[in-house]
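Since the structure comes first, as structure tokens, the remarks are kept for the end.
Only one protein chain is missing; all other protein chains are in place.
For subunit A:
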Amino acid sequence: MSGRLRVEWVPGTDELTGVCHCGAVRRAGNPAEIWDFLLDHPAHGTAR
């Protein structure tokens, strides 16, 4: 587990995609929502 959280700005859109080190992914329109998810989502390895 790398411990890295990644947020990409989806090309051609105003959307962000957040990817947790466990593989969980969330797409949202603002960075605060993305960080809330990445830092607080439970059950690493199962959440999507």
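Keep in mind that, in the parts below, contacts are C-beta pairs under 8 Å (C-beta built on N, C-alpha and C of every residue); 3 or more make two chains touch, one makes a residue touch a chain; residues count from 1.
What we mean here is this: contacts and distances are computed from a predicted model.
Q: What does the UniProt entry say the missing chain is called, choosing from "Multisubunit sodium/proton antiporter MrpB subunit", "Osmoprotectant transport system permease protein", "Beta-ketoacyl synthase-like N-terminal domain-containing protein" or "Aromatic ring-hydroxylating dioxygenase subunit alpha"?
A: The chain we cannot see is, by its UniProt record, "Aromatic ring-hydroxylating dioxygenase subunit alpha".
Q: Please give every residue of subunit A in contact with the chain that is not shown.
A: 2-9, 11, 14, 16, 21, 30-32, 34-35, 38-39
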